[in-house]
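A short write-up of the structure that comes next.
Left out: one protein chain. Kept in place: all the others.
Letters A, B and C name the chains as they come in the text, with residue numbers starting at 1 for each one.
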Amino acid sequence: MNRRTFLGLMGAAGVTLGTGSVSHAASAADVKGLPDSGAVLFDATRCIGCRKCEEACNTVNELPKPQAKFDDLKVLETPRRTHADVFTVVNKYQPAGAKAPVFRKIQCNHCLEPACASACFVQAFKKNETGAVSYDASLCVGCRYCMIACSFGIPAYEYNEALTPRVRKCTFCEPRLKEGKLPGCVEACPKEALVFGKRSEIIRIARQRIMDNPDKYLDHIYGEHEMGGTAWMTISGVPFKELGMREDLGVEPAGSYTSGALSAVPVVVGMWPVLLGGIYAVSKRKDRIAEEEKQKAVTDAIARASADAEAKLSEELTKAEVANKRRIEVEVKKALEAAAQSQTSGEEE
Amino acid sequence: MEERKQRIPRSLVFLALCGVAGLLALAVSSGHATPQEDDGFRADIMSISVLKDYGPLTQPKVVFLHDKHTSALAKLGDKYKAQCNTCHLKDKDGKTGLAFMREANPASGSDLKKIYHDGCIGCHTGLASEGLKSGPLDVQCKSCHAGEPAVKSSWQPLAVDRLLHFRHAKTQEKADNKCGACHHVYDEAAKKTAPAPKEEQVPGSCAYCHKATDTVTPGGKPEKVRSLRLASHGECVTCHLETAAKGPNTPSGPATCSGCHAPLSQKDIEANNTKQVPAGADLRIKRHQPDRTLILALAPKAKNDPAAKSFTMAPVPFDHKAHEARGLSCASCHHETLASCGTECHTVAGSKEGGQVTLAQAMHSQTSDHSCVSCHAQEQKKPECAGCHSQRKPADTQDKAACATCHTTPAPAAPEALAALAAAPASAARADELARLASQLLDARPKAAPMLATEDIPEKVNIGSMAKDYEPAEFPHRRIVLAMAKAIKDSTLATAFHADETALCRACHHVSPVSKTPPHCVSCHSASGPGPDGRPGLKAALHGQCMGCHKAMGIEGKKPADAPADAKPVPLNTDCAGCHKQAKK
Amino acid sequence: MTTHASAKNGGGSLFTPFNVICGIILLIGAGLTVLRFTGGLGAVTALDDNNPWGIWIAFDLLCGVALAAGGYTTSAACYVFGLKRYHGAVRPAILTAFLGYALVVFALHYDVGRPWRLPYPVFVQQGTTSILFEVGLCVFIYLTVLFVEFLPVALEWKGWPKTRNVLVKLTMALTILGVVLSTMHQSSLGALFLIAPTKLHPLWYSSYLPVFFFVSSMFAGMSMVIFEGSMSHRWLHHKMDSGHLDASDHVVLGFAKAASYIMFGYLSLKAFGLAMDNRWHYLLTGYGAWFLFEVLGFVALPCYLYAVGARDKNIGLIRKTSILAVLGIVLNRFNISLVAFNWQLPSADRYFPSLGEIGVSVFVVTVGLVAFKFITTRMPVFFEHPDYPDHH
Partner (left out) sequence: MTPAFNTVQELATYSKGWTYVLMGLSLMCVVGFWFFLHGRDESKDPFKNVKQHHK
């Protein structure tokens, strides 16, 4: 759809877009992604909402302790989102028809093609081999475009930092991964509602569970394809919408939505000078022609006038032969005057 | 210039309005992910799209709430004198049709459309003009042509089960037109249906003739047959209304959509059924069915060769009566015809009549709601069973030994005899013989599931192999096992299938060799976390078993009924210290 | 004339109502600035994790850039399309544009977390996939271009003919460069929101967003030139020479006509946008009404009124219409970045600007006004410098 309407856009720019989309497609085809990067499966049918993962996350990342202790489950009554000092939250949902509440863990999904990375104008975000989408505060300008771009609404911002505010989000515990440890939350989960592994493996496991218990799970792995695929995936027994997960995200990576506009840019650089130069030349030329025509009109007029005068003069001369000298002089004088007159009037028209 | 001077203020006024409207609407709609808010469920949602028989619809379907209209009209009192006939016409024999304001569909779609538009909008405007509350007028198509209803539907089909049938039959006991009140046959002479007063005259259940849609069989007698929907509403609702008309003290059935099709009303109906039907009453609907029989899986080629010994599978003794007593109606297993499954349709090899569904599939299908296995699987969803069975994937429940639970061969009966019996044409004698053999097998079945001797069941188990932040959990092993055994004691199904004494053990000690001393969990579930194959680690396995079971049985946080007085309620899944105390550091 | 002007200005009392009001606003602004850079964004703004962009982006950036489009439209009209009688209007337009962009950058220093890193995307590490990178780059270059384009004015004022004449020779090149850059970043400001199809309301989201923004920036610029012209005429009439004065009516009529025509095209584009993505049914919702309010009330209506004004040579009507059109641009940018953005969030989580934010925005605009007044009362903007009679 997007590509197609983008065609329209290019049409508006009056250019064939071969360059833009084709090269885009070709280069994209060569990219294999990171099938063996780290991934996590969240199984909503296993989660019991004990908030052990939140606690672990808080400790591992040395985040400030919240007022409510982590074993206080009343917190679950109100839906929450991630914040600068909360990288993950578990929310409680009461799906229509389900007898027991269902819980869902929210954190950065570590997209395969991250929107934040595609949106960041200093490349502060990067998808790594570990699977983590890491953030480099030493480059961040704090424009918060990443927060606009993320369709999962994950990145948060230190609004109360005066001079060194950072964007904050789940790090996938990348340092721990590099030490061969599990992410804090995964390690802490008492039910293995969170399982860590190679993405390819994780998808296989998820499929296995769905196949083994067809009436326990919906036949969909959320995150396998959403937004071009994410490292954190979810399987559930209730519709994902019931768990506050958007089902209208589509399978296009966020970057693909802007690639069209981006490939239109060079077209502008290439064509505008040409078009504008052309217009300039044309308008210049029109002025010149107009100028010339004006000059011509004037000179013609003068020429015509003097010609008449000449004619009159000679005719009078022939007549004058039969007349006496004085009368000739008189006539000549008259003729000259007439000529002079007609000339001036010629100039005027 | 002047006109402009007027134009501007006018356009500005328009704008102001548009803007205010926009703002208000914004304020209202802001933050609503979906424009439609779900306010409750209804059982009377009809979507009117008859025009689609005349070509593609140019408007979305009309969403029509039938009860809403009837109740609203009823409130109008005298304006509702005509009752149903306000919207439904009487035909020449004074029977009220089910179509809106017509006896038959007109030739052209536009006429039909006119009938509806005049009918609906006419009535609405009429009411509105009298200052009465009315439905949408013709201003905006969308208000009627909504396509999808804004409310969710709770509509449930209502099956006339044996209880309901019994209650209806009871009302007609004295009447000489007993069965005929509902059941009818086609009288060729009169070219119309005539009641079938006597049992033997009844051609069968409604579904036998009345299919999902109107059926026209050229040359058939009759040629045209109403759909089950039209038939049932035509008969039931009309009859209910007529009885109701006799006066307040003649009991009558519901005449509204929700009366029959709303889940709540269906609960009431069931409650009434059980209340009004005497305990010992014989509820069976006599359809020449056997009490007990033997389901034979005879290979096709053997059909006309009595001597053949080729059974594809040992026969299954089937207690038809017992299954009826479970509250099943004919339709629960049979399709509209009551022919025995194996003979014509679901043959061993499969046949066209049976939609190529073989006998084996018909009986074992996990998905169809007619098969034995799927129905038994439903039973496993009961709380007392779900604890164990929700944890096992269906595959686990089908170890091959289980086949023999149903498929058994009567001891003396030689295969030849069975083959001959199978091939023999249906007859009373054949039926009796099958019944005899079936009884022989059924009576041989254990009356109670075998159990380990109580002392062989460890009383308490200390689960502490990975105690770190928490002290070991003391697990009241024996009490739980005994409770489980007690819960399923009375179920013949469970008794039949838990035929071996360790069956219950395997609920938790799964996929390990059958034994009184099963291996420890840790021998398969690593204490260091999940296996690469996705097998749970020890902690998750244990938590999965306990919590999963508590949740599935719905006893989480509750005190089991038969628990000793001193027992504390089953801990919540999130109550860690409920099972193992926080370790003191 | 200049000397005289400045003398008069300097001589008169400083406490004119204008100066007093500006002074107060500037003081408040200073206060808020301190607050912002000691307490962080949270101390001044109503922004939160769901709504990372507020009016500092919606108004100061999006509207600022759009309304500063007068620069490239006017200079293009005059130099590229050869409408020489617009010459008198070029300098004010360039000045407004230059100030506009300067203020945009100025305002960004408040909105962005670490302002001193604003050069990073250009000089340290380039996030070339980011639309914002392109915007930043273009704005950065274009600001320079505008500065060079405006420099001659300052030089005439200071009286450095040589450099001035060199720069004037560059006019053509600079103009075309300006149009190229403007096309790029004006459209890219719209493209910024392409990445969030699930957050922006379908009526406003379209893969045409870049085109919408570019096209609307054209008539935004023209309307702004007309509007700003009428303002100047009110307050700075004494600064204008005959050349500028008779140019200005030409400009008003010509731009009204052009704007009206472009608006027509913009309207068609809007319709195509809806049609391409088949978004019609949303028009029946509350957002639909609001959308129509924007498109009919602040594009279609001005489009029509401009046309009428141009036909009747009705300068007054055109000037009034220009206000409507400018408001329309503001409304559009606000809708896209605030009203229709995050439309699916519950109303409790929606954003509404804090007084602090509004304060800073007002402050920024005031700074602009003051600068504009300062320059126009001294430099040869509305009049030709006697030593440099306009030659073309």
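Here is the rule we use: contacts are C-beta pairs under 8 Å (C-beta built on N, C-alpha and C of every residue); 3 or more make two chains touch, one makes a residue touch a chain.
These numbers come from a predicted model, not from an experiment.
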Residue of A:Asp72, A:Glu293 or A:Glu310 touching the missing chain in the full complex: A:Glu293
Sole contact to the chain not displayed, among C:Phe81, C:Phe147 or C:Tyr261: C:Tyr261
Omitted-chain contact residue, chosen from C:Ala307, C:Ile336 or C:Val381: C:Ala307
Interface residues of chain C (partner: the chain not displayed): 84-85, 257, 260-261, 264-265, 268, 271-272, 275-278, 280-281, 307, 310-313
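The criterion applied here is as follows: only the chains that are shown with their structure count from here on.
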A-B compared against A-C, more contacting pairs: A-C
Chain centroid nearest the full-protein CA centroid: A
Relative to chain C, chain with the most remote C-alpha centre: B
Distance from chain C to chain B - Cα centre to Cα centre, in angstrom: 66
Between chain A and chain C, centroid-to-centroid distance (C-alpha), Å: 21
Touching residues (chain side chain A, partner chain B) in the complex: 46, 48-50, 73, 96, 99-100, 182, 189-192, 195, 197, 201, 204-205, 208-209, 212-213, 216
Complex contacts: residues of chain C adjacent to chain A: 37-43, 45, 47-50, 52-53, 76, 79-82, 111-114, 117-118, 120-121, 124-127, 129-134, 136, 172, 176, 179-180, 183-184, 187-188, 191-199, 206-211, 269, 272, 276-277
Residue numbers on chain B that touch chain A, as the complex places them: 38, 152, 390, 393, 395, 529-530, 532-534, 536-537, 539-540, 543-544, 547, 551, 554, 573-574, 576
